[in-house]
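Report on the structure given below.
For this view, one protein chain was removed and the others were kept in their places.
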Amino acid sequence: MAPSTARQIMDVHPTGFGLIDRKKLDAAISAMQVASQAASVCADACLNEGQIKDMRECVRTCLDCADVVDAAVRTLSRHAGWEQSAAPTILRAAVAVLDAAGHESARHASMHMHSRLASEACRKAQTACEELLDSLAARS
Amino acid sequence: MAPSTARQIMDVHPTGFGLIDRKKLDAAISAMQVASQAASVCADACLNEGQIKDMRECVRTCLDCADVVDAAVRTLSRHAGWEQSAAPTILRAAVAVLDAAGHESARHASMHMHSRLASEACRKAQTACEELLDSLAARS
Amino acid sequence: MAPSTARQIMDVHPTGFGLIDRKKLDAAISAMQVASQAASVCADACLNEGQIKDMRECVRTCLDCADVVDAAVRTLSRHAGWEQSAAPTILRAAVAVLDAAGHESARHASMHMHSRLASEACRKAQTACEELLDSLAARS
Partner (left out) sequence: MAPSTARQIMDVHPTGFGLIDRKKLDAAISAMQVASQAASVCADACLNEGQIKDMRECVRTCLDCADVVDAAVRTLSRHAGWEQSAAPTILRAAVAVLDAAGHESARHASMHMHSRLASEACRKAQTACEELLDSLAARS
């Protein structure tokens, strides 16, 4: 499989993205982009389901997820040489919203396929973020 | 190739995403996510290049690109049944920032590989957005 | 009244923000920030109202509004000397989402005070964006 554009462009960054594990960073960024978009569609789909009272919390956690995860993708794509002091805290916030959206969506997964797909996307992104967090901790 | 999560989740949306061409919508969303992240990395990489005066406009257009394109991904992922009145105007704004960032990055493509990769990603996303715009116009 | 931080910081920008009408830019940015946040709260409040089927479109247009308007605030805060080619197109997208959210919220204004407040905030921001657009057109 051809390397992602995200990976290619990190590899040619003038500083080489420093000591960070680029494979894990690329995996986290890709998984977060999938999860963010899935959460946006899931929130929208929930609005058309019959039992909106049951779906309200799912709408809200999915919207939070898209907002925080998009900010994480941006900030993790930045900082040549990768001395970004706020990165672990931002990743923890991403993990928190991915966990909340993954959990809420999973509650509706047997009823709604969009909830199942969003839940799976959030879980994958959460795992990728946790692995990146671990590698940042090991480095410092 | 397995369908993207974006496509799968659109396909199970309770309203089926209405009359919109889901293949083109999926292509535009995927290409915009690649371009947005590439623009974020390119803006950051430009800051580390020697001739910053030459790179300033590239930083700015790449940042604009990420901001507007991310908003477009969000709003295009929304609106069950797809009666979103503002969609064409948002897509035109995405095309404008992708064009500006693609053009500015192309000016540095022979010097900096990150500029070349970002430029290519912006051009692809611009084309995908224009094709989606055309299909929206044809529909109405 | 003391000048806003937005205005103060534009006034000390090394390029003076060029030929743009800073008073109108400041007014548009301030009004958009108020409208974006009001739209976010209104979308959330709508989820707790009884007749969700009636509120769905209001949720969606309010979310679009926050997404596009925040991107507009970012991009309009950028570009020293203010030669931003994409600005008019971005402003038109902001006007489109503010118009849609203002219109949808106005439909519920007699029932829900949050809709009325959001509608008013969107209308004010729309007017400020239109005045800025006019001044950009007059300049060029």
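Lettered A, B and C in written order, each chain numbered from 1.
The definition used in the following text is that a contact is a pair of C-beta atoms (placed from the backbone, for glycine too) under 8 Å apart; a residue touches a chain by one contact, two chains touch by 3 or more.
The model shown is predicted, which means the values in this text are computed figures rather than measured ones.
A.B. asks: Among the chains present in the display, which ones are touched by the chain that isn't there?
C.D. replies: The undisplayed chain, in the complete complex, is in contact with A, B, C.
A.B. asks: Please give every residue of subunit B in contact with the chain that is not shown.
C.D. replies: 44, 47-48, 52, 56, 59-60, 63
A.B. asks: Name, in rising order, the residues on subunit A that touch the hidden chain in the full complex.
C.D. replies: 56, 60-61, 63-64, 67-68, 70-71, 74-75, 78-80, 84-86, 89-90, 92-93, 95-97, 99-100
A.B. asks: Name, in rising order, the residues on subunit C that touch the hidden chain in the full complex.
C.D. replies: 4-6, 8-10, 12-15, 29, 33-34, 37-38, 40-45, 47-49, 66, 70, 73-74, 77-80, 112-114, 117-118, 121
Basically, only the chains that are shown with their structure count from here on.
A.B. asks: Once you find the CA centre of subunit B and the CA centre of subunit C, what distance in Å lies between them?
C.D. replies: Subunit B and subunit C have C-alpha centres separated by 22 Å.
A.B. asks: Could you work out how far the Cα centre of subunit A sits from that of subunit C, in whole Å?
C.D. replies: 28
A.B. asks: Can you tell me which residues of subunit A touch two or more of the remaining chains?
C.D. replies: Subunit A, residues with two or more chain partners: 44, 47-48.
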